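Every protein chain of the complex appears in place save one, which is left out.
For chain A:
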Amino acid sequence: MSSQDKSEVPEEHLPEVPASAHVPAESDPFADPGLPAHEPRRTDIDEKAANRAERQVAFLFVISMLATIGFIWSYVGIDKDRIIDIFFFGKIGAQNAALGGTLGIALFCIGAGAIHWARTLMTDEEIVQERHEFTSDPETREYAIREFTQGASDSVIGRRPLIRRTMIGAMALVPLSGVVLLRDLGPMPGTKLRHTEWKPGKELINEATGLPIKPDDIVKGSLTMALPEGLVEKYGPAGQKEELSHGWLEKAGMSAILLVRLEPKDVKSKKELAWGHEGIVAYSKICTHVGCPIGLYEQQTHHLLCPCHQSTFDLADDGKVVFGPAARSLPQLKIHVNEAGNLAASQDFAEPVGASFWERG
């Protein structure tokens, strides 16, 4: 395709004429310089180099074959539970590593061989391919327009406005069905977002032990996670920890609190002390930004850090936000000690816990 085509190559695409002969005309300072002259590669003129390149390509293809055989062998021959220690990668599954490695080598070597082949042995003559106009010729365009207008007048849409309008109406209404289907997104939340499982008098249950908590259990500097009494029994996994029910996650997710004991003199807010018991305070464990569980409690600074976007709450100051994107203080749960001497909630949270939502003023 190369030599015969050359005669048809337009003037400006022919190899460059010597520089002295090529003086750009005043009228066209950006004249197309055309293609540079073809230069042969080493493999084009040296038969030995060409043979060497051939052997290199063949070598890559042979490696690929060996790698494929290695892949099959790894699949059959390596125990899938075997763990080996590879420097830098650490302890990894031997079969996994072998399968990935051999398949990668097999594919890479095919590609590398093909590229090396193309770059050394296949012809590297520059070939010009002509591009044609994209627009159709005038007759075709005229014909298409004629057909279209003919069709429009045959359909009488211009003369029958009733049909035209109702058709537009019908097409405009169809998407409404999609909008109605949005209702299936679930029941409206109602007041669910505003209430948790905490009720006046409900005891605080230590999540680790499943037992009620006495004030003396909470020592300074400690951190205790707690849930409302009865939650585990009502919604809980009942011994089958794998099958957590949806109700459980939802309720536990909203009602989770953490308990810390602060030195009363360190607490800046009177209300916070009054809502706690001798410096023991209970806070929601759900971030007011977008609702991640927070528990990164720094016992010396009394700061609680959210791992998601680094909102930081000061537990010694009404749970105020001291850093980060959260816009609301962490809700505090009002607690007291009941007749049995256990910590109990005095009321539900005074405000919705967790992330802000649309209807929340």
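The definition used in the following text is that a contact is a pair of C-beta atoms (placed from the backbone, for glycine too) under 8 Å apart; a residue touches a chain by one contact, two chains touch by 3 or more; residues count from 1.
Throughout what follows, contacts and distances are computed from a predicted model.
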item	value
Protein name, per the UniProt record, of whichever chain is missing from view ("Cytochrome bc1 complex cytochrome c subunit", "Two-component system response regulator", "Sugar ABC transporter substrate-binding protein" or "Ni/Fe hydrogenase subunit gamma")	"Cytochrome bc1 complex cytochrome c subunit"
Hidden partner chain, touching residue among A:A97, A:I110 or A:L193	A:A97
Per the touch definition above, residue among A:T196, A:S255, A:T288 or A:T312 touching the missing chain	A:T312
Which of A:M65, A:I127, A:L296 or A:A350 contacts the chain that the document leaves out	A:L296
For chain A, the residues touching the chain missing from this view	39-42, 44-46, 83, 86, 88-93, 96-97, 111, 115, 119-120, 124, 206-209, 213-214, 216-219, 221-225, 241, 260, 293-301, 303, 305, 307, 310, 312, 323
